[in-house]
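Left out: one protein chain. Kept in place: all the others.
And now, chain A:
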Amino acid sequence: MTTAPAETAFHIQEPLWKIRLRIAWKGLKQSWALFTENKIGLVGLGIIVFFGLMALAHPILMHTVWEPNIYDPFIGNDPTILQHPSPPSARHLLGTDPVGRDVLSQLMYSTQSEFVLGLLAAIVTVTIATSVGAISAYFGGALDAFFMRLADLINILPFIALLVVLTAFFDFGMIELALLIGILSGFGGTTIIFKAQALTIKVKPYIEAAKVAGGSDLHIIFRHIVPNLMPLAFLNMMFTVTGAIFSEAALSFFGLLNLRMSWGIMINTTQAAGYLLGGWKYWYLIVPPGLAITLLCSAFYLVGRALDEVVNPRLRRR
């Protein structure tokens, strides 16, 4: 009995990182099992993978099958077709837009930028919200009051209204918009959620233990509190992606953004050229981008909801 600890210590010959990796892998497998219990999340994941493949396929198609002069999403034009917009055909699977550009090519090209926008906005949001949430929960006091009042301030306004005003007065591209959305939602409502979660972590015994062991404030915040916020962060990223893609599409629809191509701009072009109420005859101009925005937004949302049930034990079935 007395020799047992020594023996176990003797048997651990693997390096520490390998053990950590194995534990992480095991946790991941468990979470995956919980995630797959919910078919809704799998549907969402499937849609995201589909759009991911579409985004990847565009440059490949441009270099192989599609002729750049005809299929370019900005300046392409098919001279063999006399009247644009033209309905779907073998050459253009989703037809051409009023200026003669291939709709499918535009759709696939825009998918790339939507992913970049959504992920960038989500990463910025979550980075800001986790650190600010953890810091204000840990220190409390004036710092906490300041960040919470700031969050209230950003929360006051309807998000779209604020973005409409800012993008109308200033010139915004895709990256700037992603950063703006990230900063606004990072310091806004998301911080409040993270702070509430961080408060419940702060009172856990292992934080006390870390303090007793002489851990500095920064060490405790970034090595003990923030890693425990990660599941929530991952979940929140999904909802931020939904919000970011939706906002971009709405702003492009109003024609407020300085972009060359996006799903919102495709709808805007259709509307500006007056083909909107032209009937189902021109469905290929409005249905693909509208459906793409809706599907990708709801896919991220569904994954987020499924993750919610993984992260939040109170929502689990057992």
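General remarks:
The rule is simple: a residue touches a chain if its C-beta (ideal position, glycine included) is under 8 Å from a C-beta of that chain, and two chains touch if they have at least 3 such contacts; residues count from 1.
The working rule: contacts and distances are computed from a predicted model.
According to UniProt, the chain absent from the figure is "ABC transmembrane type-1 domain-containing protein", selected among "ABC transmembrane type-1 domain-containing protein", "Ribonuclease", "Tryptophan synthase alpha chain" or "Acyl dehydratase". In the complete complex, the residue from A:104, A:120 or A:293 that touches the missing chain is A:293.
Among the residues A:43, A:93, A:179 or A:199, only A:43 touches the chain that is left out of the figure. Considering the whole complex, the residue from A:48, A:94, A:181 or A:256 that touches the absent chain is A:256.
By the touch rule set out above, chain A reaches the unshown chain at residues 39-40, 43, 149, 152-153, 156-158, 160-161, 164-166, 168-170, 242, 246, 249-250, 253-254, 256, 267, 276-277, 279, 286, 289-291, 293-294, 297-298, 301-302, 305, 308, 314-315, 317.
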